[in-house]
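Here it is, the structure, as structure tokens.
As you look at this complex, bear in mind that one protein chain is not there, while each of the others sits in place.
Showing subunit A:
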Amino acid sequence: MTVAGTPMRRTGARTATPRRPAPDRLKSIVTYTVLSIAAFVSIFPFFWMIVGTTNSSIDIQQGKASFGTYFWQNVTTLFDQVNILRVLFNSFYISIVGTLLTLLIASMAGYAFEIFRSKARERIFAVLLLMLSIPFAAFMVPLFMMMSGAGLINTYWAIILPTVANIFVIFYFRQATKAFPHELRDAAKIDGLKEWQIFLRVYMPVMQSTYAAATIIVFMLNWNNYLWPLIVLQTNDMKTMVLTISSLNSAYTPDFGVIMVATVITTLPTLIIFFVLQRLFVQGMLGSVK
């Protein structure tokens, strides 16, 4: 259905197929059907979540998929049960500080692994890549014991510190640095800039879009982090949004209307970031595969 009216490509013209063959039409019907179903299934839970904020817990559990009148009640119940501003502050604090530190430390490492290649550093890099496949579960217990030994349990730093040196992000920056023009660095050197000045004044501005994409990815990782904060954060006033919805959910009689409001609040920041920076985000994802 899409090709009708488009001129035939020269290569196709020689094979003398003036009309669109039936299998092609079938193919596009199948394509649009499959993609429409996939799009519906992908979007529906978002719709369900938004509708859910306006319904009572019982309505939600009974599968009511239309707007109701419970919105304000759900919002006020949530605000009564949880110090939501404090919890939001915790989430933003951990995510923003964590993201800034991760970007700085990982980009420095990625820069150096690519610009100053040496045999020793290549070997270290190979070991780091292997470590990517070691699951978090394998070291969370000793990590917990270390944190409690250092008196960091129930602090922001217990969450931030272990996530800051992210091997995947280092790898991402190293890949991106391959496109960084060496002539710029040489010119800066002739101008007498020290290496850290080159990094701050030349590399960082030139690599802006790489930083932007990494920001989104790392922010989302931090914002959505669950298992480690679940272990380390113990009091309600330190909890993040994600931990808060989880504990609302595991209550003896969970109030789904209230949970839906909290879920919307949790999803909103990443959703906004995604829509505002969509192109960068997709580029960032693609950058990591090249």
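Keep this in mind: a residue touches a chain if its C-beta (ideal position, glycine included) is under 8 Å from a C-beta of that chain, and two chains touch if they have at least 3 such contacts; residues count from 1.
In this section, contacts and distances are computed from a predicted model.
**Q** Given the options "Acyl CoA--acetate/3-ketoacid CoA transferase subunit alpha", "NADH-quinone oxidoreductase subunit J", "Hydrogenase maturation factor HypA" or "Sugar ABC transporter permease", say which is the protein name UniProt records for the missing chain.
**A** Going by its UniProt entry, the chain not pictured is "Sugar ABC transporter permease".
**Q** Taking the entire complex into account, which one of A:A188, A:I245 or A:L280 touches the absent chain?
**A** Selected residue, touching the omitted chain: A:I245.
**Q** Given that one chain is not shown, which residue among A:V75, A:L143 or A:L193 touches it?
**A** For the chain that is not drawn, the touching residue is A:L143.
**Q** Given the contact definition stated above, which residue among A:V164, A:A188 or A:L280 touches the chain not shown here?
**A** A:V164
**Q** Even though one chain is hidden, which residues of subunit A still touch it in the full complex?
**A** Contacting residues on subunit A, toward the hidden partner: 2-3, 6, 9, 11-12, 15, 23, 27-28, 31, 34-35, 38-39, 41-43, 45-46, 48-49, 52, 60-63, 65, 105-106, 108-109, 111-113, 115-116, 118, 121, 124, 128, 131, 133-146, 161-162, 164-165, 167, 170, 195, 199, 220, 223-224, 226-227, 231, 241-242, 245-246, 249-250, 256, 259-260, 263, 266-267, 270-271, 273-274, 278, 282, 285-286, 289-290.
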